[in-house]
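Excluded from the complex is one protein chain; the other protein chains are retained at their positions.
Labels run A, B and C following the written order; every chain starts at residue 1.
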Amino acid sequence: MAKKSVRQAINEALASEMRRDPRVVIMGEDIAGGMGAPGEDDAWGGPLGVTKGLLGEFGRDRVLDTPITESAFIGAAAGAAATGLRPVAELMFVDFMGVCFDQIYNQAAKFRYMFGGKAVTPLVVRTMYGAGLRAASQHSQCLYPMFTHIPGLKVVIPSSAYEAKGLLIQAIRDDDPVVFFEHKAMYDEEEEVPDEAYTIPFGEANITREGDDVTVVAFGRMVQFANQAADKLAKEGITCTVIDPRTTSPLDEDTILEEVAATGRLVVVDEASPRCNMATDISALVAQRAFSALKAPVRMVTPPHTPVPFAADLEDLYIPGPAQIEQAIREVAA
Amino acid sequence: MAKKSVRQAINEALASEMRRDPRVVIMGEDIAGGMGAPGEDDAWGGPLGVTKGLLGEFGRDRVLDTPITESAFIGAAAGAAATGLRPVAELMFVDFMGVCFDQIYNQAAKFRYMFGGKAVTPLVVRTMYGAGLRAASQHSQCLYPMFTHIPGLKVVIPSSAYEAKGLLIQAIRDDDPVVFFEHKAMYDEEEEVPDEAYTIPFGEANITREGDDVTVVAFGRMVQFANQAADKLAKEGITCTVIDPRTTSPLDEDTILEEVAATGRLVVVDEASPRCNMATDISALVAQRAFSALKAPVRMVTPPHTPVPFAADLEDLYIPGPAQIEQAIREVAA
Amino acid sequence: MQLSREDLLKAYRQMKTIRVFEERLHDEFATGDIPGFVHLYAGEEASGVGVCLNLNDNDYIASTHRGHGHCIAKGCDVSGMMHEIFGRADGLCGGKGGSMHIADLERGMMGANGIVGGGPPLICGAALTAKTLGTGGVAVAFVGDGGSNQGTTMESLNLAKVWNLPVIFVVEDNGYAEATSSSWAVAGDAVRRAAGYDIPAQQVDGHDFFAVNEVAREAVERARAGDGPSLLHVKLSRYYGHFEGDAMTYRDPDEVSKLRQDKDCLDLFQKRVNEAGLLEPAQFEEIDRDVATLIDDAVASARAAPVPSAQDLLTDVYVSY
Partner (left out) sequence: MQLSREDLLKAYRQMKTIRVFEERLHDEFATGDIPGFVHLYAGEEASGVGVCLNLNDNDYIASTHRGHGHCIAKGCDVSGMMHEIFGRADGLCGGKGGSMHIADLERGMMGANGIVGGGPPLICGAALTAKTLGTGGVAVAFVGDGGSNQGTTMESLNLAKVWNLPVIFVVEDNGYAEATSSSWAVAGDAVRRAAGYDIPAQQVDGHDFFAVNEVAREAVERARAGDGPSLLHVKLSRYYGHFEGDAMTYRDPDEVSKLRQDKDCLDLFQKRVNEAGLLEPAQFEEIDRDVATLIDDAVASARAAPVPSAQDLLTDVYVSY
């Protein structure tokens, strides 16, 4: 099997579903690029090149560049989804949700309930998240806890190239509105990814390491850091079960609760701001439903309650890393 | 001391601060009403009459009606706050945050950090939240977990008229951006409220009941339900400490941790949607930092993971009530 | 264009149905049995009906918080609507949506909307679907004068033009957004705003069904021909408060009675049709009787209908979860 980057995996997922279903259209700012300009078409293929090449195969009718009007085009994607298309809209950075969130959480997410079950809204919003690119406070946030908070949305956070392809294909085939989070620092990461289409179901966690001492739950980019910490500690005889829930909504509660029942210890790693985030969500789940199994305090590893700083040294301190995870594991294992 | 409604308490807080400080201005859709219309000025005084009468005393220069453009006027309030005014902007229903959230969380909340500590942004956003008025999915949400998630914001949820007045005056005098949540079903509730101005500091929880068996943490309208449940159970000899944190950001962690240390049992009551909400936030805090004191699983009492339904019976089922709180307390006390 | 007798009858029936529906809701609301926020469309009937008479089930509309009239004009089941507004299990949305969220996607009605300016982006999407799948459909966004100031609306004008979508924006300017006059809150005007996006636009007297119907026909034809979006600035009047419970002190005390006397769209319609001898008085009377029965029955059956059951709280959040 060929090694492919996260970027390529996502691109393949989009291409395969566009080939398969003529109702799938993609849209976003410069997802092709070059509209009205004298030079090349498909000049950008997305701000970081993720959608490059799709214009050539599918044309301007299905690869839709947009003006900078997130409310209008994310809302249009929602409206198109409710009327027969299966749009994949790109919200370039999730940080920009503040100019268009209404169309996602009050419109797309609630159609089905408000309309008494009569709406089907197969919308996918792809979006970039996360720190690490020195992109500062307004281009580095995670914000997936806010989407997870909203009933009616599904939220996907792939942790690798293989995961990204399978989960994105699932998202496009899914009949509910899905927000798909791509970590901007992960696009170049490679692993083996099949050429053909495959799906990874939502709400089924992936256990990336098995161990006896501590259960570690981590999301997105944090999964690899958790694995690194686990690998290191394994050499000292502290073994961890590392869980990648893949989707925060739906959440595979059973796997988390079972694994905590087995180890009796929990560390949750979340790159999002610490208040009302996924670390609190998982910790609370366990404190309510696996309390009797717990042998030690739950430990949350998150950034501090600050905006994301610009300066490299500060940003590196801000992001939870393998060292902090390692220390948290040691603490609960002690 | 005179009994006053929450509505009147808020109105008095605004009036007292506008009298005290000419830099305080208020703005919002129909906070006075009647602009350009042939009939009465101050025709509405806010959609539910909360700001009624302020126009007469302070005039159109300080009581600013706005077009329906939340991004523009909430952003204007943020910009005005950063340049010398102390604006109190009304976001009529917090459900509308989706059309203007950027100006709150990417602009106002982050100025100080992004600008290296050189900005001061004394902005208050007053907003209505909560279910109970049959206002359906887009006019009944809580959403305060999303604001709590954002570093740089302070979040206030008063639980009564007395609390509302003191906390709002504090909010207006505070130098950071504050979002002030008013439960739409509580405006007519009365209690004794002093005529003069007073402040209630942020980050200091209020213990509304003291007991030995269970610690109950509740927010906003849920505080009274928690007290009702506690009163009822007290007659059976199950006594509760009920904590109203008053502000979710900053959060009085110490009081919560101390009280849980004393009772060993925790119930958290939150009207917000259950994922990544304040119930998970408090539960996780306790599971991490007061674990050894815990004698029973933490219990969260929240609505289900659904939008708010319209039909009265469904909405009544949706909202966490005293009966559910009572049952949760019984469970953890057992 | 001269409308067929059939169309005239349909138009009158719909306008009358809306009127009686809304006046009845006004009374029922006063009994305390209707929950929540209710915004009545009475007085504005010629707009919704005048526009929607040009549409079919293949076409979509997106409505506002003041949505009952648009629903009826687009062909939603009137009894189902009444049941919905009373919060009944067999309402159009199972009692989960209520007045502010009535929708019927099968009729091309994408929902009333609790968010001012919520509809225009959605309707761009319906238009995109029509364009992409070649359904021949068009899409209409109704928006108030107040809603015309929302950024979402203005962004949608630009997007519809840039994407050349079959959209008609109908700005229903009833002079007020809540208690605020549009003469104050709307700088410039809608027609000139549309010109700023190169979108053809016209102002029209919204009390005059025929005028609305005519400009709407042109706009719909333009859209169907692939010639892109249009905007109609419809000037009209609402007879009741912003929502039920509004004392309307911001209006002249006799403003509404004068409007009812001089500008009533139903009166104007009848007068015009009578003068031209297009329909018989008896035909109006028959419709009036039908409508009265329809609304009476709708209220009676809504009052008698069962409310949702407890398990309904948890359903319809996702297709699968």
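The rule is short, and it goes like this: a contact is a pair of C-beta atoms (placed from the backbone, for glycine too) under 8 Å apart; a residue touches a chain by one contact, two chains touch by 3 or more.
Keep in mind that this is a model prediction, so the values were computed, not measured.
Trainee: Could you tell me which shown chains are touched by the chain that is not displayed?
Mentor: Taken over the complete structure, the missing chain's partners among displayed chains are A, B, C.
Trainee: Looking at the whole complex, which of B:E12, B:D102 or B:D213 touches the chain that is not displayed?
Mentor: Checking each option in B:E12, B:D102 or B:D213, the one touching the absent chain turns out to be B:D102.
Trainee: Would you mind spotting which of C:E44, C:D173, C:D189 or C:E244 touches the chain that isn't drawn?
Mentor: For the chain that is not drawn, the touching residue is C:D189.
Trainee: May I ask which residue of B:A9, B:A43, B:I74 or B:V125 touches the chain that does not appear here?
Mentor: Checking each option in B:A9, B:A43, B:I74 or B:V125, the one touching the absent chain turns out to be B:I74.
Trainee: Of the residues listed, B:L64, B:A185, B:A218 or B:M300, which one is in contact with the missing chain?
Mentor: B:L64
Trainee: Suppose we count only contacts with the excluded chain; which residues of chain A make the list?
Mentor: 29-30, 33-40, 43-44, 47, 65, 67-69, 71-72, 95-96, 98-99, 133-139, 304-307, 309-314, 317-318
Trainee: Contacts of chain B with the missing chain: which residues?
Mentor: Residues 23, 25, 61-62, 64, 66-67, 69, 71-85, 87, 102-103, 106-107, 111-120, 151-152, 154, 174-176, 203, 250 of chain B touch the chain that is not shown.
Trainee: Taking the full complex into account, what residues of chain C touch the chain not shown?
Mentor: Where chain C meets the chain not shown: residues 149-155, 157-158, 161-162, 184-189, 192-199.
Going forward, only the chains that are shown with their structure count from here on.
Trainee: Cα centroid separation between chain A and chain B, in whole Å?
Mentor: Centres of chain A and chain B (C-alpha means) sit 30 Å apart.
Trainee: Enumerate the residues of chain A that touch no fewer than two other chains.
Mentor: 71, 102-103, 106, 113-114, 151-152
Trainee: Which positions in chain C touch two or more other chains at once?
Mentor: Touching at least two other chains: 93, 95-97, 101, 113-115, 151-152, 317.
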